[in-house]
Every structure is written in C-alpha cells, then in structure tokens.
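Quick one: this structure, given as structure tokens, is what I'll be asking you about.
Every protein chain but one is kept in place in this view of the complex.
Letters A and B name the chains as they come in the text, with residue numbers starting at 1 for each one.
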Amino acid sequence: MIDFNRQDFFPIKKKVTKDSIEELLKDIILDKKNLTNIIISNICSLKNIFNKSILFINKNNEKFIINNNSVLTITDSHNRFSNIIDDPCILVSNLGKSYNLLANEIFFHEDNNNFNDEFKFINNSYFSKYSHIHPSSKFGNNCVIGRGVKIGSNCIIKNNVIIKNAILGKSVNVSDSTTIGSTGFGFDINNMGSNDISPHLGIVYIGDYVHLGSNCTIDRGKIDVTYIGRKSMLDNMVHIAHNVVIGDNACIAAQSGVSGSTEIGKNFIAGGQSGIAGHLKIGDNVVVAAKSGVTKNIKKNSIVAGFPAIDIKEWKKNIIRNRKYK
Amino acid sequence: MIDFNRQDFFPIKKKVTKDSIEELLKDIILDKKNLTNIIISNICSLKNIFNKSILFINKNNEKFIINNNSVLTITDSHNRFSNIIDDPCILVSNLGKSYNLLANEIFFHEDNNNFNDEFKFINNSYFSKYSHIHPSSKFGNNCVIGRGVKIGSNCIIKNNVIIKNAILGKSVNVSDSTTIGSTGFGFDINNMGSNDISPHLGIVYIGDYVHLGSNCTIDRGKIDVTYIGRKSMLDNMVHIAHNVVIGDNACIAAQSGVSGSTEIGKNFIAGGQSGIAGHLKIGDNVVVAAKSGVTKNIKKNSIVAGFPAIDIKEWKKNIIRNRKYK
Partner (left out) sequence: MIDFNRQDFFPIKKKVTKDSIEELLKDIILDKKNLTNIIISNICSLKNIFNKSILFINKNNEKFIINNNSVLTITDSHNRFSNIIDDPCILVSNLGKSYNLLANEIFFHEDNNNFNDEFKFINNSYFSKYSHIHPSSKFGNNCVIGRGVKIGSNCIIKNNVIIKNAILGKSVNVSDSTTIGSTGFGFDINNMGSNDISPHLGIVYIGDYVHLGSNCTIDRGKIDVTYIGRKSMLDNMVHIAHNVVIGDNACIAAQSGVSGSTEIGKNFIAGGQSGIAGHLKIGDNVVVAAKSGVTKNIKKNSIVAGFPAIDIKEWKKNIIRNRKYK
C-alpha cells in the first residue's frame, strides 16, 4: 500500500472535536460510545488505518474491529456498535450522509466551491506551487499539474494532460489529453446530484515505467489509492475507476474500463473494449479477451471471453453451438 | 422545453426573403405556395415553433400542420404540400440540400470558416466576450467558454473543459477535458464529407446540480436542445448525441453512449459501456444493465440487459440455457 499524506494534496479546513461532530451529525445520531476528547484531522479505511481519523464502517465490514482509541468509527451497523468496548464509536441512521457531512467539514477538496490551488505557468503548462516535479521530467503544452502531485524522474507528460491528486514514479509516459486524479463516480441512488455528492479524497499512484495512452481517465481513490503497477501499459481511452488496484505489467487495450474498487493481479492482459465490473478480485496472469464483460471474480491464470465472461474455451464452444448455418 | 435565443450563440448572417430563398433553392424547387413577403431570420422544428422561421418537414412528419403564416415550411412530401391551404410552403426535391443551403445562408456557425468568437483570458481560461457566467462559479485552467454560454451560480468547471452553445443551471460540476456543445454527427450517406455537412444550430441545456465526469462529450441539438435533467450524474467518457433528452436524476456509468434524438424519462440508470440507439423513447425508471445495447423503445419501470437488450430476467434465462458445461 502506498503511503501518502492527504494534506499534501488539499488543505485541511478544520479539525473536528467530539462536540463539533455531535453537532454536525445531530439529526442522524442514534447512539454514541467512548467519545473522549478526540481530535479528528483525517479519514481512513480498513485498508490503511491512521491515527486521529474517522473510519466509516457499513454492515459488510461490521466484523472488522480495530483497536485504536484515536480512531473514531462511524457506523450504521447496530451489531458493530454493540460489539465495540473501548474505542470511540457513533451509530448513525444514514452512513452516506454522515460521510458527506464530515468529509466536507474537515477537508477542502476540488468538488468544494471554496478550494483554490495556485499555479505557476512554466513552458506553456500550469504547475501548482505545491507540486513536486523531478527536473528531468518533460511536459508538453497546456498541462495542468495540481497541488501535492509528485512526479518522478524521466517522465514524459505530453500535451493537455491533467494530473491532480497523484503520485507518479519514474519514467512514466502519459500521452495527450489524459486525465489523472479527477473525482470518481460516487453516487447514491437516493440522493442524486452534485449537492449530495460523496467527497472523493484519495489519490492515484502510477508505478515506474508505466505508459498511459491518450484521452484516458484514471480516477482518484475515494479515501485510499487508485493504483497502477509498474511497467503497466494502457492504450487510448482506457477508464480506470476509483479505488481500482492493477498489478505490475498490465496490458490494457483501447476503450476498456475497470469499474470501482476492483483489484487485479500481476500480468493482466485485456483486449479492446473490454469491461470489468466493480468490487471484483482478478488473480494474477488473467487474460480477458476483447469486448468481454467480466462480472465475477476470476482465478489466476484464467483466460475469459464474452459477456458475462466465461472460460474462453467454453465461450468458443457456445458460439459454435448457438450458430446454425441452415 | 427550454427557451433560448439562437442569436445569443452565433450571429445571424443574413435575413432571407422570398426572392433570395427562391434564388438559393432554384435547382431543387418543385413547387411553391403562398410565398408572400415573408422575412426569415430563424429556423425551428415541430417541437418548438418560432415566428419568422423556416420549418423542414419530411415524409414522417407530413401530417403535422402548423397554422402560422410567418413560418415557411420546406418539405419533400407532395402530400404535405397539397394539404397546405394558407401557409407559405416550398416543395423541394432534396430536403437535406435545402436545409444545408438555407442554414448556411442565414447563420454563421462554428463549422463555417467565417465564424469568429472573441475571447477574454481570465484566470488561465478563455471566456467569450458574449458569455454570461455567474461570479460564484469556478473554473480550472485551459477552459474555453464560447459565445452565448450561460453558466449559473456555484458551478465547478474543472480543467481543459470546452463549453459552447450551452446553458448550464446552478451547481453544475463538469470534470476535466469534457466537451459540451460541439457539433453532433450529422451525415448524409449520399453526401459525405465536411463540405456537405448539415449545420448544427441548436444548444445543450444542463439542469441544476448535474455532475458530468471527465472526457465526456455532450453534443448540441441540431435545431433544438440536447437536454440533461437536473441532478443527473454522468461518469467519465459518456457520449450524449445531438437532440437527446435525458430526464432528471439519471445515473449513467462510464463509457456509455446515447445516440441522436433518443428521449429518456426520469430516474434512468445505465451500467458502464452500455449503448442506446437513436430516435428511441425510454420511459421513466428504466434500468439498462452494463454493456447492454438498447435498440427499441423501453416501457417505464423496465430493467433490460444484453444486446439487443431484453428484459433482464429473460436475458439471464437465455444466458443459462445457451451454456452447457460439458
């Protein structure tokens, strides 16, 4: 897991205390426990626990108890709430709303109207004053490099590229008009629209020697990191959603997409116009044929095809069986 | 229907009279009727009739008679022509050609080589002198906001965004490298190429609280309005073609596309990489599964999947029946 300091990317707006949290959530608090004089200045997930953070736990994760009394758990699970002994915890009626209220209270971020970055114009591109660029890396025209972005040595960033909320290793190539680190697609079907949008507060990590094509989109993680492993190669118009993890040496052909929170092993190969649903686990050395749609977890060393994607040999047999030429 | 003044977006080149129209169309006029001293300065469709406009009617619409003697109907339907009594009407042999000739005669537009917009450079983006931006809205770098564009309060427009021929409500978020209001795909298979291209003269309307992802394209209407209802949310790389109408609260996942002139009701949900063919009617509360291709009208409250898309339960049964494991 990549370590990063969230405040490098966007400033903290306000540390919150027991009292301000209770006030903020007053319409949705059902119960509370062990709320000592904690001060919260960060947010975390079960993947990566930070001190002085809020942790949001839904029913799916209710069994994971972390023993850390500097972490405030907010949950909508009565079971979870009951099972906690020493750690601070708040039980709420609406977890999504509690997330939105607290994230917007604590952080400035780019979907807040009051977040400002400050740019220098250098060689026809805009660089945040708070970005960290290795001097050996090269940039085309009309790029925008946002606050906190770190770019390693010998990278080639072409024209009209946007990089925000991201850390790039060394020798990364990013082709024209690609967008890295913009907000993922966070929606709540019961609360649609930009005014109810879930703040996305994570980053993108791009490993060494990665090559990204033109007009791609790699969304930032929601809380953690969207990760592209070293030496991976993405063709044009590839979409990688928030929280996705892709292992080293991936090779993803044009117009393919990976939906949110899916985790893919090493040496992944995907043909063009393929799609991977969200929240899946794809093993090492998996091959997905062109135009396939993967809807289930895939074991390592598998080759799949079709939609819903199945073993490629089965898929071919089905194709033949379901065709009759007179 | 959104009311808009076409001349806000691009200037009128020339008002046309009875005489100049007859001269312009002389090679394709078959007959004419009631051509009094009309002066034409606009164009309209059956959806939204304007005075002093030309209206183009093909055989599919020949039954709709509007009683307005300031509207000049151009038609290739002999039936329509015969049935008109009082209103001005011209019967032509080639409706597409008459459209192109008249639209290019009356209007400057961005696919004319002689259309010029004038820009101010403010905070690293270009704003047309003739755009109207609420001062509370915020813009990233390298944006281009064209003539006539109206942007409401509290919008967040990120980097490298193009907005032309469009009206945005309040609190609209537009993510990086998205293009709004560019020309739709108007072609005539018998007259290919940029020199025979149909002028697109409509606009885009984006409702309040809409969220648009990165690297999307929302094309302007041909004559009327491409419409995205309030609180709708589009993920990255979504394509919305000309004249499409999407109701409130739509949720469209990445890499999906809606073809020209399709009208979709409220609370639409579409999975990633789905496609909707053109000229369809999709009811309220319809769900389209990921990777589906919708080729027919869909009744309200339906859930469809597959290509061609059918009821999702049927689709699942078909999937199972058409697979045999050994």
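Methods note: contacts are C-beta pairs under 8 Å (C-beta built on N, C-alpha and C of every residue); 3 or more make two chains touch, one makes a residue touch a chain.
Worth saying up front: this structure is predicted, and the values here are computed from it rather than measured.
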Identified contact with the non-displayed chain, of A:K32, A:K97, A:K164 or A:R230: A:R230
Hidden-chain contact residue, picked from the options B:G169, B:G207, B:G257 or B:G283: B:G257
Residue touching the undisplayed chain, where the options are B:I54, B:I106, B:A241 or B:A270: B:A241
Where the missing chain touches subunit A, by residue: 124, 136, 138, 140-142, 154, 156, 158-160, 171-173, 175-177, 208-211, 213-215, 230-233, 235-237, 249, 251, 253-255, 269, 272-273, 290-291, 319, 322-325
Where the unshown chain meets subunit B, residue by residue: 110-111, 113, 119, 121, 126, 142, 144, 160, 162, 164, 177, 179, 182-183, 185, 187, 189, 192-195, 197, 215-217, 219, 237, 239, 241, 255, 257, 259, 273, 275, 277, 293, 295, 307-308, 310, 314, 317-318, 321-322
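Simple rule for what comes next: only the chains that are shown with their structure count from here on.
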Superposition rotation for subunit A onto subunit B, Cα-based, multiple of 5°: 120
Inter-centroid spacing, subunit B versus subunit A (mean Cα positions, whole Å): 34
